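Got a structure here, written out as structure tokens. Questions coming.
Omission of a single protein chain aside, the complex is shown with its protein chains in their original locations.
Read from first to last, the chains carry the letters A and B; within each, the first residue is number 1.
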Amino acid sequence: MPHEAILQVRDLTVSFATDLGVVRAADGVSFDLSPGKTLALVGESGCGKSMTALSLLDLLPSPGRIESGEILIGDKNILNMDEAEIDEVRGQRIAMIFQEPMSALNPVFCVGDQIAEVLRVHFATSKTDAWDAAVKMMQRVGIANAPVRAKNYPHQLSGGMRQRVMIAMALICKPDILIADEPTTALDVTVQAQILDLMMEMQAELGTAILFISHDLGVVSEIADDVMVMYAGRIVERSPAATLFGAPLHPYTLGLLQTLPRMDRRVAILPALPGSVPDLRALPKGCRFSDRCRLAEDVCQQTDPELKRAGAGRSVACLKVAP
Amino acid sequence: MTRFLLHRLWQSILVLGLMSFVIYGLMGMMPGDPIDLMISSNPDITSEDTARLRALYGLDKPILERYGNWLAAAASGDFGYSRVHARPVLEVLAPALWNTLQLLGLAIFVSIAISIPIGVLAAARPYSRLDYAVNLLAFAGISVPVFWLGLLLIIVFAVILGILPAGGTMTVGDGGFLDRLSYLILPAATLTIASVGGHTRYVRSAMIEVLRQDYIRTARAKGLGRHRVLLKHALRNAMVPVVTIVALDFGFLFSGALVTETIFAYPGMGKMIFDAIMGNDFNLALVSLLFATTLTVLGNLLADLAYAWLDPRVSYR
Partner (left out) sequence: MNAPLLEVRELRKTFSLKGNRLFGRDAGVVRALDDVSFHIDKGETLALVGESGCGKSTLARMAGLLTKPDAGSVLFEGREISSMSARDLKPLRRRIQIVYQDPFASLNPRMSVGAIIAEPLVIHDLGDTDAQHRRVFEVAEMVGLSAADMELYPHQFSGGQRQRIAIARALAPEPSLIIADEPVSALDVSIQSQILNLMAELQRRYDLTYLFISHDLTVVRHLADRVAVMYLGRIVETGPGEELFKNPRHPYTRALLAAAPVIGRGKRHMGDTLQGDVPSVLDEIQGCPFNPRCWITRAPCFTDSPELEPVVSDPGHLSACHLKDEGRL
């Protein structure tokens, strides 16, 4: 793994206690984030990607808890920090933006105050200085007429503008890491393009490492350097973006790419993935994907594959591909 | 905003006008009139006297005409005479109103001062032991009948312990501010206990609802710290429904005050309305009821204004 990794996640396991026993939303997840690079975490609903992201900032909703693992920033483990230490990390070293910008912003405070607040809390900046910095940041993220807009409330802004405000709020302390949880899913497609451009621009300027979470493979292919595919709580494949989309290794990744309607080709029938995402409370024995996999054999239902190296910067968890 | 206020003012006048007609009519429909009371209290009264008195008071005219006369007089500021107290209605009303406002003001103030912190604490730790305790006490407060509570407090503090007075507003000869306060404590405590339970639960559920929202998660992700998130980001949003409810409560508490005032022989509006109706003191009853209506309408208006002030999404432009 590269030395300059700014965040190292090792064997992270997030679990929920349910009536039917303990459910592992994320099971043994490991990855690194490097400065200036974008790592995408891709998967369908319920695969555990959001839970993984929230646990990086220890923001799991109860009854979720981090069962085991390490989250190392520099050489400190976030999971060993006390509340005050983590509060210092949040917003300042690791920042997060969410999917629904309307509900993610506090409706009773103006957006300028919400952005300035981050500075004031972390750097004890004065009110006026923080406000000025907030307005500057709003200009930087492309909000026209920023001094006036800063006094607006969230409901007075469009969806695209609100997401820009979220980005401004997240990046104003120049964090090392930005976690973006489905940041463009709720936006119109032309606005989505603008926001993706903005994120790439800011990354180039600040050298931020981005963890980009999405279910949209198209968006991921345009913004990610590396991609991790998640299924039922496990990482099943990790690859640089070019090779993942060009030559996927894991049958699930392959199935997903084939089943998507594409802009670059048109087929009469989309080869569908049979079955559906498993209920985490009743996982198939052995490989979690075995009940839907074309390549499945007996051994797949007995052994749970581990993530193994499979080429330059690639790893895959499949007994057939990487035994 | 001015348009909105004018609009509401106009609405309020309409409501009050309608209410005055309804109350007047209802009272008119009650059996018996002041003259009957005079007859039963003074056996020597002659039928000529009764006829003459009826004509004097205008009680022989049809009700619509009487209402019209009343309305005309009221519009010019003359609310008539209280027959029982033999003084102008407003003169009788003013001190009673002031007493009730003191009582209600104290009760609401203390109730809010208790319910907000307790409600916030309970919401911050839902389903904990503290939360269960708070809920239990809240339900107790809601369930306890006001009159029973008042009597209980009198027995304990005035009779057994003898530290607080059982009724009235002050010791004879005006003992000063602290003295008057001591007379307010028990009746205010009764009203407070009756309403704090409900208020606490409102605050708690409003806070719980707010704490589930995405923007709270964003605030935590910014590194703002639990206290700041709770007291600044969450509370401000939770206050919106709570303020609305409390402002509406203001009008509602009037009826609670009636029972309390009767038990504590506290000369406030509630007691006065009751006595006026029972004594067929038409003018006094009518005007006091209208006052109560006005305060309720005012409470509603204040609630709407507070709502617009607190929540920028609401605008009355």
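Definition applied: contacts are C-beta pairs under 8 Å (C-beta built on N, C-alpha and C of every residue); 3 or more make two chains touch, one makes a residue touch a chain.
Because the structure is a prediction, the values reported are computed rather than measured.
**Q** Among A:Leu257, A:Val299 or A:Val321, choose the residue that contacts the chain missing from this document, as touch is defined above.
**A** Of these options, the touching residue for the absent chain is A:Leu257.
**Q** Who touches the missing chain here, A:Ala84, A:Ile269 or A:Ala282?
**A** From the options A:Ala84, A:Ile269 or A:Ala282, the contact with the absent chain belongs to A:Ile269.
**Q** Among A:Glu205, A:Glu222 or A:Glu306, which one touches the chain that has been omitted from the display?
**A** Per the contact definition at the top, the residue touching the missing chain is A:Glu222.
**Q** So which bits of chain A touch the chain we can't see?
**A** Touch set of chain A with respect to the missing chain: 44-45, 158-161, 188-194, 196-197, 200-201, 215-219, 221-225, 241-242, 245-246, 255-257, 259-264, 266-273, 276-277.
In this text, only the chains that are shown with their structure count from here on.
**Q** Approximately how many whole Å separate the CA-defined centres of chain A and chain B?
**A** Chain centroid spacing, chain A to chain B, equals 54 Å.
**Q** Which bits of chain B are touching chain A when the two form their complex?
**A** Per the touch definition, chain B meets chain A at residues 213-215, 217-226, 228, 233, 236-237, 240, 310-313.
**Q** What part of chain A is in contact with chain B in the complex they form?
**A** 57, 59, 83-84, 86-92, 95-96, 98, 100, 103-110, 117-118, 121-122, 153, 155, 166, 169
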